[in-house]
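All protein chains but one are shown at their positions in the complex.
By letter and in written order, the chains are A and B; residue numbering begins at 1 in each of them.
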Amino acid sequence: MVTPSPQPTARAADAAGSPTIIQAHDLSISYGTAPAIRNLSLEISENRITSIIGPSGCGKSTLIRAFNRMNDFIPNVRMEGVIEYRGANLYGPGVDPVDVRLRIGMVFQKPNPFPKSIFKNVSWGPSINGHRSDVDGLVEESLRRAALWDEVKDRLRDSALGLSGGQQQRLCIARALAMQPDVILMDEPCSALDPVSTSRIEDLLFELKKQYTIVIVTHNMQQAARVSDFTAFLDAGKLIEFGDTETLFTRPKEKRTGDYVMGRFG
Amino acid sequence: MAHPAKAGALGARRRRAALFVATCRLFTWLAVVLLGVLILHVTREGIGWLDGGFLSSYPSRFAEKAGIKSALFGTLWLTSLTALFSIPVGVAAAIYLEEFGGRGKLSAFIDINIANLAGVPSIVYGILGLAIFVRWFSLQRSVLAGALTMSLLILPVIIMSSREAIRAVPHSIRQAALALGATPWQTVRYHVLPAALPGILTGLILALSRAIGETAPLIMIGALTYVAFVPSGPMDAFTALPIQIFNWASRPQAEFHQLAAAGIVVLLAVLLIMNAAAIIIRHRSQRDRAW
Partner (left out) sequence: MSKHLLRDLDILKREILTMGSLVEEQINKAIRALVDRRPDLIAEVLDGDEKIDQTEVAVEESCLKILALHQPVAQDLRFIITVLKVNNDLERIGDLAINIAKRAKYLCAHEPLPMPIKIADIAETVSAMVRSSLDALVNGDTKTAMWVCQIDDQVDDLNKKMFIGLQSLMQKDSKTIPRAINALSASRHLERIADQATNIAEDVIFLVEGEIVRHRMDDLMETVNGAP
C-alpha cells in the first residue's frame, strides 16, 4: 500500500532547518581488499546529535574516523568518494589533517587520559597549538562544560589516572572541548561505563549540542533513542536508513531497520 | 555422581606445588650465595690495598706504589664518550623505527639485522673499530676511537630495548594525542617518550654496564696496558679498568693478584653508582607524572 521507499534518504526533514555541516557523497572505504563502507551518502546537521547504529562490523567506527581523518594512520586504507566539511573537501589537496582535527574532535570508547595531571590533560592540546593566554580560564571552562569542574577543582594537579572511569571519560570530553572544535565525534563513549556515569554523560550531550555538533556511534539502541535527533542505521558498510530518531524507532521505513532496532539480530 | 576430583589427588598436587616453589627458592639462593661469596672473596682479597693512594697512583712495577688512577680515569672518559655517542643515536633510531618506519618487509629486514648485530662477539667490533676508526679515520689509539667502537657495540642493544619500551606505550595514548590535532612528532615528544623513559633508561644502563666490562675490543683497537698518565682529551691514548685488572691478574706475584681484586672492587663500585643514578632518574620521572 505504501510506495516502496526510494534510496535511503540521506537528508531527513529537520523542522528547525539546521544546515548541513558534514556531508559524505558516495563514500567507499576499504582496508586492503575488504570493504568497510560502500557507497554511503550522509548529511550531518549542525548543532544536532546524530547517532550511528548497526551490528558489529558494519563500519560505524570506520565512518566516523573518516570524518576526522584518523583513518590516515591505518595502512592499506583506500577511500573513494568525498567528505565535505562546511562545503570544503576534507581530503582535498593542501588540506592539513592536523587542521581537520582541530575542528573535528574525538572521544574514544575506552577513556584514555594522558598519564599527567588533570590540568595538563586539558591544557596540553591548546598549548601545543600556540594558545598562550588565560590557560587557567580555558581549563576551567572546559571542565565546567564537561560537568567535571566541581569534582576536580581542588585537585587539578593530581594525576588524571586517579579518577573513576566516568570521571576520566568526562575529562576526555573536557580535553576535546578545550580545542573549541565545531564537531565532536564520539565512538561508543559510554560502553565502558556504569549506568550512572552513562546517564550523566547523556545529560551532558543535551547541553553540549547547543554549541557543538555531535556524532555518536553507539551499540546501545536505547541510548541512541534517548539522546539523538537523527539516527543512521548501517549494515555491512551500507547506509540502510537515515531519519529523525522518533520515526526510526516508531515506524522505520525499512524492514531491516525495524528488525535491528527490535533486537531481532545483531 | 562421583566428584571429578579424586580423593587424595589434591594432596599430591599440593606437594608437587610445594616442591616446585622450594626448588625455585633453592636456585635463587644458590645464585645469591654464589654472588655473595664471589664479592666477599674479592673484597677480602683487595680491601687491604684499597686506599686513597691506590686510587690516585699510577701503575708501577712495585706493588706498594701501584694505583689505578689511569685505568679509572680512562674508563670514565671512555664511558662518558660512549654514552654521548650511543644514547642519542640509539634512542633516535628506536623512535624512528617504531613511530615513523613502516611495517613492511624493509622494517622486518632491519629488525632481524639489529637482533643479529646484538649477538655478534665483541671482538668483531674490535676488528671493525681498528679498521675504521683507528686506521681509516686516523684516530689512532685514542679514547675517541675506543668510545666510537664501544658505541657500535652497544647500539643494537640500545635500539632493541628502546624499541620495546616505546612499543609498550599504549596505542590509546597516541590516538588521544593525534585526535587533539597533534603532529606525530608532538605525540612522540610529549607523550610516547616520557612514558617510555623508564624502560629506555633501564636498557641504557644495561648497555653501558656491558660496555664498561668489555676488554677484547679495547685491546684490539690498542688500549695500552701500562699507562702512567690520564687522558686529557679525546685524542689521547688510554687504558681501562678491565685491561688493568687483567694485566695485574696475569702477573705471578701474589700482591698483584690482590691489586687485581682491589681493581675489581673499584669496577663494581663504578657499576653500582651508575645503576643507582639510573634508578634515581627513573624513580623521579615516574613520580613526577604530573608534569
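Note that in this section a contact is a pair of C-beta atoms (placed from the backbone, for glycine too) under 8 Å apart; a residue touches a chain by one contact, two chains touch by 3 or more.
Just so it is clear, the structure is predicted and the values come from calculations on it, not from any experiment.
Enquirer: By the document's own contact criterion, which visible chains does the hidden chain reach in the full complex?
Expert: For the complete complex, the undisplayed chain touches A.
Enquirer: From the list A:V227, A:I240 or A:V261, pick the residue that touches the absent chain.
Expert: A:V261
Enquirer: Touch as defined at the start, partner being the missing chain; which of A:C58, A:M221 or A:L239 qualifies?
Expert: Result: among the candidates, A:M221 touches the missing chain.
Enquirer: If you put the missing chain back, which residues of subunit A would it touch?
Expert: Against the left-out chain, subunit A lists 1-2, 221-222, 225, 249-252, 257-258, 261-264.
By definition in this document, only the chains that are shown with their structure count from here on.
Enquirer: Using Cα averages as centroids, what's the distance between subunit A and subunit B in whole Å?
Expert: Computed value for the inter-centroid distance: 48 Å.
Enquirer: Taking the touch rule as given, give the residues of subunit A at its contact with subunit B in the complex, in rising order.
Expert: 68, 70, 73, 75, 98-99, 101-102, 105-106, 108, 110, 112-117, 120, 124-125, 128-129, 157-159, 161, 172, 175-176, 179
Enquirer: Which residues, counting only subunit B, touch subunit A once they are in their complex?
Expert: 102-103, 170, 172-173, 175-183, 186, 190-191, 195, 289-291
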